[in-house]
Structure formats: structure tokens, C-alpha cells
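Of the protein chains in this complex, one is absent; all others appear in place.
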Amino acid sequence: MSAEEDCVMRKGLISVCLTTLALSATAPVFAEPTQADIDRGKELAFSRKDGNCLACHKMDDGKLTGNIGPELVDMKTRYPDREILFKRIWDETQFNPMTVMPPFGRHMILSEEEINRVIDYLYTL
Amino acid sequence: MNKPLLTIGISLALSVPLAAQAGAKEDFNEVYAKAQSTHQDAGNFQWTTTTDRMKAAKTSAESGDYDKAASMARQALKLAQESVAQRKQQQEAWRNAAIGN
Partner (left out) sequence: MLKAKVILVALGAALAMPQALAGATPEEDRKETVEYFKQMFPDVPLEEFVNGQYALNEDRRKQWESMQDFPPYEFAVAEGKEMFETPFANGKTYASCFENGGIGIRQNYPYFDTEKKEVITLELAINRCREANGEEPLRWKKGAIASISAYMASTSEGKPINIEVPDDPDALAAYQDGKEFYYSRRGQLNFSCASCHVQNPGKWIRADFLSPALGQPSNFPVHRSKWGELGTLHRRFAGCNNNVRAEPLPAQSEEYRNLEYFLTYMSNGLPVVGPATRP
């Protein structure tokens, strides 16, 4: 169960959980992702109702990709700091106010856990 | 939920889940009302995702699953709060993207 779901399930902890989420909106220490984590990340990145990254980014073996954003390659070289990458997916408008990239975390399009799986996958590109 | 003891009368046994149910229902009603009013506050900046969660909350409540209903309502509330924040922010921010302003 993700942290977010956990918060949602428990009664009376909403404000506590919201605070926790806001404070923990950074990547904690990471163990090596499993293949299942990476697969899940790809699924989230490609799915239209979740990440839908292909709408704007050319990446991997994605078909009919958009070209609004840059191609997602060499992610580890471009974003050596996982925490920065996390923050940019969480809310790119904090880095570039004119961006059209949705603030995936802030607007709850993806949960913290889901963004982390997407990053696990992005780091394989 | 703990099984009520046999020595407790059948009416009391029934009242335990009913009491729990009543608590969950109250909880749901409270969060749902708050979500609804926050969603209204978004004016013409409402999100479809908020509306969807509100509907899901209502459906669960109607089928008696108040835990799920409350959970959906809480999600709706959080989404509605973000839509209200967006509305407030855009009151000025829209100019940053506008041609000729």
C-alpha cells in the first residue's frame, strides 16, 4: 500500500498525512529497483490515464509520440540527482513557470510512489 | 471487527456494527459536505476528476460502504482544494502567458 493510500484509508489523519506528503515530496534513500518496479514505471509512463508521457515526449519504443517536450534519453546523465528529477515531475512549474508539463505530484495525477516507479523506469533510458 | 460474545444479547450484537456504521457514515457526510463546498468554490475552474471522485463516493455511500465512500470523498476534497488553489493563482498568472497584456 502506498503512503498516499495509507493516508486516505485512515480516518482523522488527513492533515497529518498531507503534511507528511508535502514534507516527503522528495525522494528518500533508494534501494536498487526491481524489474517489477521498472515494468510498473513503464506502464505508468505509457498509460494515457496515468503519466501519458508519450503525449509530449519521444521515448523508448513508444509509438505516435508527441514532440512538445524533449526526448527522454540518457536520463541518468541528464539528471544525476534523483531528487531533482523527482521534483521536476512533481511540479515542473516550480522550475519553469511557462512549462505545459502537468504538475503530476502537486495535482495528484500520480502519487509519490507512482512517480518513483516512473523514475525507476526513466533511469533505464 | 471483533466477534461479539455469545453472552451478549442478539440485539446488542447487531448494534455494534450498526454503531460502527453510524460513525463511518457521519465521517463520510462530513468530508463529503466539505468536498462539495470546496468543489463549488472552484467556480469555473472545477476539475472533472473531482466530480468523478464525488460520484464514486456517493455510489459507495448508497451501497452502504461508508469506509470507501469516505476515502473517495477525501480524495475529492484534496483535488478540489488544488483546483481552488489553481483558480486563485490564475487570477494573476494568466497574464504571464498572454500576448498583449
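Per-chain numbering from 1; labels A and B assigned in written order.
Keep in mind that, in the parts below, a contact is a pair of C-beta atoms (placed from the backbone, for glycine too) under 8 Å apart; a residue touches a chain by one contact, two chains touch by 3 or more.
No experiment lies behind these values; they were computed from the predicted model shown.
Take the complete complex as the reference. Which residues in chain A touch the chain that isn't displayed?
Considering the whole complex, chain A reaches the absent chain at 52, 54-56, 64-68, 93, 98, 100, 102-103, 107-109.
Please identify, in ascending order, the residues of chain B that touch the omitted chain?
44-51, 79, 82-83, 86, 90, 93-101
Heads up, the rule we're going with is that only the chains that are shown with their structure count from here on.
I'd like to verify one number: the distance from the centre of chain A to the centre of chain B, where each centre is the average of its C-alpha atoms, in whole angstrom.
25
Any idea which chain A residues touch chain B in the complex?
8-9, 11, 14, 18, 97-98, 106-108
Considering the complex alone, what residue numbers of chain B touch chain A?
That would be residues 27, 49, 67, 70-71, 74-75, 78-79, 82, 93, 96-97 of chain B.
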